[in-house]
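Yeah, one chain of the complex is gone here, protein chain that is, but the others are all in their spots.
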Amino acid sequence: MTKPNSNWRRKIHDIIYEADTPAGKFFDVVLLFLILLSVIFVMIESVRGMSAKVYDYLYVGEWIITVFFSVEYVLRIISVRKPFRYIFSFYGIIDLLSTIPLYLSFVLAGSNYLLTVRALRLLRVFRILKITRYLGEANRLKKALSDSRPKILVFLFAVLIIAVIAGTLMYLIEGEENGFTSIPRSIYWCIVTLTTVGFGDIAPATPLGQFLATIIMILGYGIIAVPTGIVSAEYSKAKDYVHVNTQSCPNCNAFRHRDDAKYCYQCGEELNPET
Amino acid sequence: MTKPNSNWRRKIHDIIYEADTPAGKFFDVVLLFLILLSVIFVMIESVRGMSAKVYDYLYVGEWIITVFFSVEYVLRIISVRKPFRYIFSFYGIIDLLSTIPLYLSFVLAGSNYLLTVRALRLLRVFRILKITRYLGEANRLKKALSDSRPKILVFLFAVLIIAVIAGTLMYLIEGEENGFTSIPRSIYWCIVTLTTVGFGDIAPATPLGQFLATIIMILGYGIIAVPTGIVSAEYSKAKDYVHVNTQSCPNCNAFRHRDDAKYCYQCGEELNPET
Amino acid sequence: MTKPNSNWRRKIHDIIYEADTPAGKFFDVVLLFLILLSVIFVMIESVRGMSAKVYDYLYVGEWIITVFFSVEYVLRIISVRKPFRYIFSFYGIIDLLSTIPLYLSFVLAGSNYLLTVRALRLLRVFRILKITRYLGEANRLKKALSDSRPKILVFLFAVLIIAVIAGTLMYLIEGEENGFTSIPRSIYWCIVTLTTVGFGDIAPATPLGQFLATIIMILGYGIIAVPTGIVSAEYSKAKDYVHVNTQSCPNCNAFRHRDDAKYCYQCGEELNPET
Partner (left out) sequence: MTKPNSNWRRKIHDIIYEADTPAGKFFDVVLLFLILLSVIFVMIESVRGMSAKVYDYLYVGEWIITVFFSVEYVLRIISVRKPFRYIFSFYGIIDLLSTIPLYLSFVLAGSNYLLTVRALRLLRVFRILKITRYLGEANRLKKALSDSRPKILVFLFAVLIIAVIAGTLMYLIEGEENGFTSIPRSIYWCIVTLTTVGFGDIAPATPLGQFLATIIMILGYGIIAVPTGIVSAEYSKAKDYVHVNTQSCPNCNAFRHRDDAKYCYQCGEELNPET
């Protein structure tokens, strides 16, 4: 491939994949705007009973966005070094799926239902967010959540077992005539109740069922404290790590130095780089 | 403008805008009382099926309050140094809007619907609160919230994206026959579920829909931990920063000095300014 | 009054009002048991469609309890030093009200509805709890709550203002045909939504209303973080006070001594008793 050409490809790559150049930033913003727009279009289209004109406009709008997305998709492929890695990546597949449907709509009708796939493109926003000042918060949030994953898994596991057992009991107590038509359904009800959502599409009618429901509710009411406790603990911990760390000075063992500390605040000894 | 006149205007200004004089305090209390009263009137008036007498009394009461508000509005204008800044300020517009409707009711009927605007005058209560002993708490609350704004924005953003994607899925799964008549509507349902409100005006009917709903609920149940963690972390932080900080004395390493500490509480050494 | 008599009165007083003697403990337990029993009786009686026999038993049981309560009431009066202070105290009035109804039932029918007043006697449980090992927790809980009262008031106040304003808006948007028949009613709906209870007896039907509802829900979802943050902050603070206090040593100003500390942990100086 000729130098200028590869040069031309690098330019595109910088614009599409990088965000530190003005052009890159601009592209990201435009992309973000179009993704949101496309999602809004899909939403509006799903609303019944609008004037035919609206649908025409939407149709045109979707075509414009589809063309843009297609071009973007092609450029992404030709500008990246390892095209296949991108094509078969999560985002690559979503990008493809969000362009195809409209083309398909010529061949088979109703396929523009699939346009709803575009909602998934919103996830790309998280990538674009990377360039914003919210990066820090997002990371901290992610860190707090990922750190507390084992805790949360144990917690979820306990919730599910409670739901299964309580659901089975409710099925036996209330039975089909009160809407608990099957165990899965009454497990669904249990989770609706444990999470304090309480749709009310199913509700216990027998005194015994209502008594059990009461216990489930109070249980759920107390349980909600656990993830909160977990996350807030993790969170404040995560916040601590921002300010101080636990390494100790090789000389005087003073600890809890700022992360950016080069020297011990107590004896001035140089600190070992924290891993 | 003559001195006594400006003197007279300053007096009014002190009464209306300041609150440290007895007259000012009294005025604020009266105003607060009348605002609450006007809101209560508007509420009662919205209740159907009362004796005509009640509505007559309400009508009279609203006129009295309207006159008071009008006079107050005029006084505010003439007593303030920069009238236009007030007129076009948020509170200025609300104050105007809360007087006009009744006058309009002569010209066009049903315009006293607009009286509900007076509810917004309740916001002025926050101003008046400033003079109460709750100021500290209010500020701390505000500080904790404003400090955690970026976190909360990231959080809200994640919630919205989850709602959009899950809502789209529910729309495809449940379809119109189960009440998910459009994507916006099923996004509305998703948020109802994520926030554990669960009206039950729409509820999934298909097993697959109920399964997805279960995931959404547990997600929401876990997610609620995040803002709590954030705010409580911010909150306790806000509380700590009031009292002490983590800098250590260059001389004796004593720590947890008050933020306003100039000298070490232990050895009197001058402290380095905390960054 | 003769010595033995006053002696006899003191004995009763110790039994009824004190709890450190075995007799006192026993009396408290019996009383607690009877209060619970009387409440259960009132509950069962409210359940329709039972065999007449049950109601007969309940009737007898209520008479026995009523007699016991009456005797207790009289004894309380004659055994206490300042009878009128007791008679007109909160508990005194409840004690009276929980005995009268049944006697009244001779005079006027249906007055035994008032028996439900006995539910209030449950509050006495809190007094009796005083003697249990839960005293510490109860106090800590009470302390944490009372300490955070100003915060909670500010918070509640904000919630109410939001509810009033949002309720007024919903009333204007949704109107009567969608169940928002009056402003008070839609304020009620707003609080149902803000608190994430979501009965669903009223639910927004118009897109605009649902959009506003969405905002209210997310607001409520975020707001719930505030009291949690407040209480948990207060709570952990309360817990701290158990371990250490903030008095400083008169000699070396070291602080955060254990509450039970007699001497400074740093210089051995005797500490001033903490008030």
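A few remarks follow.
In this document, chain identifiers A, B and C correspond to the written order of the chains, with residue numbering beginning at 1 in each.
By our rule, contacts are C-beta pairs under 8 Å (C-beta built on N, C-alpha and C of every residue); 3 or more make two chains touch, one makes a residue touch a chain.
Here the structure is a predicted model, which is why all the values come from computation and not from measurement.
The hidden chain makes contact, of the residues C:159, C:173 or C:212, with C:159. In the complete complex, the hidden chain is touched by one of C:21, C:46, C:89 or C:146, namely C:46. The residue from A:24, A:61 or A:200 that touches the chain not shown here is A:200. In the full complex, chain C touches the hidden chain at residues 39, 42-43, 46-48, 113, 116, 119-120, 122-123, 125-126, 129, 133-134, 136-138, 140-141, 144-145, 152, 156, 159, 184-185, 188, 191-192, 194-201, 224, 227-228, 230-236, 239, 243-244, 254, 265-266. Mapped onto chain A, contacts with the missing chain fall at residues 150-151, 153-155, 157-158, 161, 164-165, 168, 171-172, 176, 181-184, 187, 193, 196-200, 203, 207, 210-211, 213-214, 217-218, 220-222, 224-226, 228-230, 232-233, 236-237, 248, 252-254. Counting the whole complex, the residues of chain B in touch with the unshown chain are 196-200, 228, 232.
Please note the rule applied: only the chains that are shown with their structure count from here on.
Summary of the copy comparison: rotating chain B onto chain C for the best CA superposition needs 90 degrees, to the nearest 5. We define each chain's centre as the mean of its Cα atoms; on that basis chain B and chain C are separated by 29 Å. Spacing of chain A relative to chain C, judged by their CA centroids, is 42 angstrom. Residue positions of chain B touching 2 or more other chains: 184, 196-200, 224, 228, 230, 232-233, 236.
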